[in-house]
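The complex appears here without one of its protein chains, the remainder shown in place.
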Amino acid sequence: GSGSTGTAAGEGRTDIVVAHTAEPTNLDFTTTSGAAIPQALMENVYESLVRIDQNGEVQPALADSWELSDDRLTYTFALDPDATFSNGDPVTAEDVKFSYERVVSDEWTNALGAKMDIIDSIETPDEHTVAITLERPSNSWLFELASLVGAVFSPDGVDDLANTAVGSGPYEVESFTRGQELVFAKRDDYAGSNPGDLETVTFRYFADAVAAANALKSGQVDVIGNLQAPELTEEFEADDATQVIEGTTNGEVVLSMNNAEGLFSDQRVREAVLHGIDEQAVLDTAWGGKGTLIGGMVPPTDPYYEDLTDVWPTDVEKARELIDEAGAEGESFTFTVPSLPYAQASAEIVAAQLKEIGLNAQIETQEFPAVWIEQTMTEKSYDMSVVNHAEARDILTVFGEGYYTGYDSSRIEDTALAADEGTEEEYTEGMKDVARTITEDAAAGFLFLFPNLIVADAGVTGLPENMVSDAFAIAQLGWSEG
Amino acid sequence: MAALLNRLLQFLLTVWAATVVVFALMQVLPGNAAQVAAGLHATPEDVARIEAEFGLDRPLPVQYLDWVAGMLRGDFGVSYVTHAPITPLIADSIQVTLILVVTSMAVALLLAVPLGSIAALLRGKPLGALLSGLSQVGVAVPNFLAAILLVMLFSLGLGWFPSSGWQAPIEGMGGFLSHLVLPVFALALVQAAILTRYVRSAVLEVLREDFLRTARAKGRTAWSALLTHGLRNAAIPVVTVAGVQLATLLVGAVVVEQVFVLPGIGSELIRAVQNRDLLTVQAIVMVLVVMVLVLNLLIDLLYSVLDPRVRSGA
Amino acid sequence: MQTSAPLLTVSDLTIGTRARTLVEPLSFSIGAGERVGLIGESGSGKSLTSSAVMGLLAPELSAAGSVELAGEDGNLLDLDERALARLRGRRMGMVFQEPMSALNPLMRVGAQVAEVMTLHGTARGAAAMSRAVDLLDQVRLPDPAQAARAYPHQLSGGQRQRVMLAMALANSPDLLVADEPTTALDVTVQAAVLDLIDEQIAARGTGLLFITHDLAVVARVCERVLVMHSGRVVEQGTVEQIFTDPQHAYTRGLLAASDLSATDARGRLFTIRTASEYGGPLAQQERPTGQAAPGSQDPGEDRDRLARHGEDPAAADEPAPGDGSAMRDRSVPGDESVPEDGLAPEDGPPTGGPPTGDLPTGDLPTGDRSAEEEAPVPADEAASGTGPRPLIEVRGLTKTYVRRAGLLRRQEVLALRGIDVSVRPGGRLGVVGESGSGKTTLLSILAGLLPATAGTVRVGDVEVDPRDTAGLSAMRRDLQVVFQDPFASLDPRMTTREIVTEPLRSQGVGHAERAARAAEVIEAVGLDAEALGRYPHQFSGGQRQRISIARALVCRPRILVADEPVSALDVSVRAQVLNLLSDLVDEYGLTLVFVSHDLGVVRHLCDEVVVMRAGEVVEAGPVDAVYDRPQEEYTRALVAATPTLAGALARS
Partner (left out) sequence: MSGGRTVRKADLTLVTGGVLVGIVVLLALVSFVWTPYDYAAPQPQDRLEGMSAAHLFGTDRYGRDTLTWIMMGARITLLVGLVAVAIALVVGVPLGVLAGMTRVRWLSGFIMRGSDLLLAFPALLLAIVFSAVFGPGTGPAMCALGIAAIPAFARVARSGTMQIMSREFVAAARTANRSTWAIALTHVLPNIGGLVVVQASVAFALSVLAEAGLSFLGLGTQPPTPSWGRMLQESQQFLGTAPELAIFPGVFIAVAVLGFNLLGDGLRDRLDPTLRGRE
């Protein structure tokens, strides 16, 4: 913006301020769900044995290297011998074992911990070696390990996880002012592979996207982690002092329909909905055209991505026919929309499009997270909803058994299991199959893939093009020279 | 003295009644706190365990007494959601709100007293009509609109002040003040408009008072009579209104806090509500209610300082 | 009395708004040490005149002409606020009517007095303060040092008025303007304040401009009088001239109406209309009543009417030479039956006839009461207690008000301390006493509006008890109340018909019957039937009081209880209403309980009187006995303090 400080101010700076929208309520993702905590802490403060790079590849993190046994059940990780926790303790195999056993214990209440249920046993042959044996072969597990379930804790550092984070990452939490900001300080004793550039990184939280944009314009923040007001990108693009990065995330904006009950248990009605919706129009109006049409539950950064946008082409005539066939003409249903900008925006336009095909959506806004999670997600008392499923590789969760989509998961279970246990090739193919089945079953609408819309001072470097993991890694960030 | 004791007793009774009301109100809050704390994929057992951990399974009277006893020690407990003690959170945020609101009110009064007096004295003249017209319009402007306009003009446009954020005074006076200016004016301008109207009518009222005529009969000019005898009398109704406004602003500032991303108590309340942070909501509501009650008490006391008639209980 | 160069010379003073003249050109002068009274009814322009002299006119008003003060150059009206401010408080002092609102409630009294001196530099700091205490002592405030530290609300009305006086006199001004300085005060307090003014200005040689509507007061204080009517001075002269030989009809009217001891041939008070019969307070004794030429105009009404039509009121006010025939014509009943609002004349024709002859009685029955009960009982019989059982009997009546000043504090006010009162059937009992003595409280208990703390009240056969609804409603068929304030006692949102018939509604009287009775009673109080459709604000004060009397009479009570029904009224209207009451009491054979702080009114209307003080009955007995031979010190003081024209003139 015109009032910004411009690139010049970036010279020689050793700190950076990043604006984010969703704020962590505390620092403990083991008991608190939500994307904000891992976004801030993973890879920066906590590390797993592995991490995901920009291309979606698994890369070493705390583990220098690993080997997979021939039966594809046992992973043997060689830990970085120099790794230390921010309290000075070295990172040992015992710590890893402690951490991962803790995930499946009662201490963890974050339901994502279930991803580690597959572990059969953890051995620590020596101080720097960990051998993890799975119950069955799994292609996805290593990938999952890069997420928060793989975070390695110091046994001395878990007393007050909500307020103090002791991790092995390149940064430590210098201060945490709830609702306002999280300040990271670079660790001088960090010996790992991804040391940070900047001395201080501040995450500042803005519930309101416009306030964040204003803050960037007036030079109070340097980066907006993900601009939630896409209409403003044009303005920033036109401004030489700012740069705009448009990439992808793992977040599929899913138009969920209750497959198990009510109006949408009838597949014809779901199909009608998918024919009736013009995803491009939704994307254009709701999110300023920023984002990608995917047609399925898999982002392009995943190995098993396939463009499924042509499965349900927009065809109002067809949709009307299907509605007719199902006898759903003029039916009313409740469209429970979480109180989130993209969701409310999408819902309005979707509702209007559904009206065209003879379905009457009664939009009911539900507060997010509290009410939406309880009523729509947990109690599943809903007909249609829309939400961004932001976690990486979450297709099997969202369409898994007992999830709020109500999808008949038996239709993909076997394929998915086989894929997971099979070779890498089989995995890719199998998962493609799963994704296509889900789309073809009209299990849900896939409105668009949430964009990674980063706006930053033109001098900031190392901004991630795509958000492939749950973390917003800050170690790469820096200021361009000159 | 008896009147003072009496007023204090009444205050304490009201505070007690408020604790009951607030506690009862919180019991009807849907969105089970334990459920929210347990997270997306929690099982009923998880929820039950968390309930037990937070003591939510105890009988209500026990929970109430426990809560009140805690408050008496200045301890609002530990949030189920943030896992952090609530008291420091409230202490920090109320401080922000108080600074914001009190400064705004002071600025508003500084604007309103002269403007309102002029508007009253020049009633029927163009300037007087202009001032009262402006104050009418000012009252009709929502303060968040004022806030947005101020940001556009002075932050994004002229770049004089930051558009958002807060800096505590100890981190540097300059930063503190520059962050304070816009929110204070966003609140103060609208408040000044409201108060100007009250000052104007209080001054008009006082201008009709016989004792002003007496003062002139004693040899004061009209202006000096107003300054020496009138304004203090006019202050009494204005103080009441300013007090009520101040009380309203404690929560009312939330809109401006949101626009400027200030960590005030109103913003904390909204955040706590969104997170279904029951204990924090309860604590903040209680603190706000008590502050309003304290404010009312202070106004009453101030009244008796200002007005000897009230002092002697006549 | 007037000495060489006048102190204050007012010539051709005109006051008005941009659109209207409120005070016609008037001229007068006050010599040094001279005491001049300005009298006239409400709204005649007295206050405007005094404000103009002081330069204190409201900003929307303007004055023309000239006001000159000896020793100052030029016209005061031309001076700016600053120059005037230098004169006010130093050379000209002023005392205002309302002692509460004229003092700054937030400032200690001593400081307010000292301010006058510091402002003009006549004394400074501690000296001003001690001088203020001196002044408070001079105006006889008890414990002046203590009083100086008090706030206005901690002083009584009389004390506050003394403070005002101390302020006005602090710099020994040459001119003191007093605008109704005693109207808000009790008679005894009023007497003390008047004495004080007398004394203080005599000592300082101050010229006095004294404004009041009370003729007796002005006669007592002043040497010269200006009579104002409708914005002009209609007459001026010495007190004696004006009060013994008034030239202007209006002056005569004022004089006649304020004299409660004079009555016309029918034993009725003079009103401005009947004033021409009146011979004046001194002449009255010699002059046989009812002999004067009848039928003078009522300038008050003329003024109202003309003002409404925007005509020059002067025309009507010009004293017609020798009360010519033209004027007499105007007073012919047929002609007068359509005065101001098209209502019937407020009084019966003044001439001839038996006392009740031309009162429209309609067919108002007196119920089934025995003739014996109705017959007035000789006063001495009631007093000696040998008469029939009293109709109203109050025994040991005690009333304690509890003021709750919050949760802890209780404040008890002993309003009645065990009093005994009885009224025989057909009796007319007056209750007098200073403000706060418990008169209204007694009345409210009597009417069942308030519970008694102890003691009994019997009305007829009913023991009055506010909780006994049945008993009360029986009692209220017999007893009705007329209230003090003609403005406050009528619901502004009801028509006269609704007001008058309200007592009937609760008795379940049918629609037709209600209409008939309303018409009847409204006629009985001398109003047109057409008045029934109007709202209270469309009536004058006197007419409103008639409506409330009509309401009290509509259910044909035996007892009429009246709480200061005339204290809010102008003298001439007061006379009309008192006359009406007398007539109705006679006509209906009513038993009357009449509360007033005005001894004259009670003397005129009642045959017995109860004197109250601080919740106790000080003295009771037949009116003449109590007034002429008071037994108690308090009664004596009360009687002595009541100013009467005759008394004042006799003194001067």
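Chains here go by letter, A, B and C, matching the order in which they are written, and residues are numbered from 1 within each.
Methods note: a contact is a pair of C-beta atoms (placed from the backbone, for glycine too) under 8 Å apart; a residue touches a chain by one contact, two chains touch by 3 or more.
Only a predicted model underlies this, so the values are computations on that prediction, with no experimental measurement involved.
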(request) Just list which of the chains on display the missing one touches. (result) A, B, C
(request) Among C:A32, C:L57 or C:L449, single out the residue that touches the unshown chain. (result) C:L449
(request) Out of B:A91, B:V137, B:L227 or B:V305, point to the residue that touches the absent chain in the complete complex. (result) B:V137
(request) Decide which residue listed in B:L65, B:M152 or B:M173 touches the omitted chain of the complex. (result) B:M152
(message) In the whole complex, not just what's shown, which of A:A209, A:V434 or A:M467 touches the removed chain?
(response) A:A209
(message) On subunit C, where is the contact patch with the chain that was removed from view?
(response) 17-20, 60, 404, 444, 447-449, 472-473, 476, 479-481, 483-485, 488-494, 499, 502-503, 505-507, 548, 551, 555
(message) In the complete complex, the non-displayed chain touches which residues of subunit B?
(response) 10, 13-14, 17-18, 21, 25, 28-31, 123-124, 132, 136-137, 139-145, 148, 152, 197-198, 200-201, 204-205, 247-248, 250-252, 254-255, 258, 266, 269-270, 273, 276, 281, 285, 288-290, 292-293, 296
(request) In the full complex, which bits of subunit A touch the chain not displayed? Write them out. (result) 208-210, 213, 229, 231-232, 234-235, 281, 284-285, 337, 339, 344-345, 347-349, 351-352, 355, 363-367, 371
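The rule we apply is simple: only the chains that are shown with their structure count from here on.
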(message) By the touch criterion stated at the start, how many steps lie between subunit B and subunit C on the shortest route?
(response) 1
(request) Taking the mean of all protein CA atoms as the centre, name the chain whose own CA mean is closest to it. (result) B
(request) Would you kindly tell me how far, in whole Å, the mean C-alpha position of subunit C lies from that of subunit A? (result) 89
(request) Within their complex, state which residues of subunit B touch subunit A. (result) 30-32, 35-42, 46, 49-50, 81-84, 89, 151, 155-159, 162-166, 258-261, 263, 267-268, 271, 274-277
(message) Quick check on the complex: what are the subunit A residues that touch subunit B?
(response) 1-3, 23, 25-26, 28, 31-34, 106, 109-112, 114, 160-163, 177-180, 204, 206-208, 211, 214-215, 217-218, 220, 367-371, 373-374, 377-378
(message) Could you list, by residue number, the parts of subunit C that touch subunit B in their complex?
(response) 54, 56, 81-82, 85-90, 93-94, 96, 98, 101-107, 115-116, 119-120, 151, 153-154, 164, 167-168, 405-409
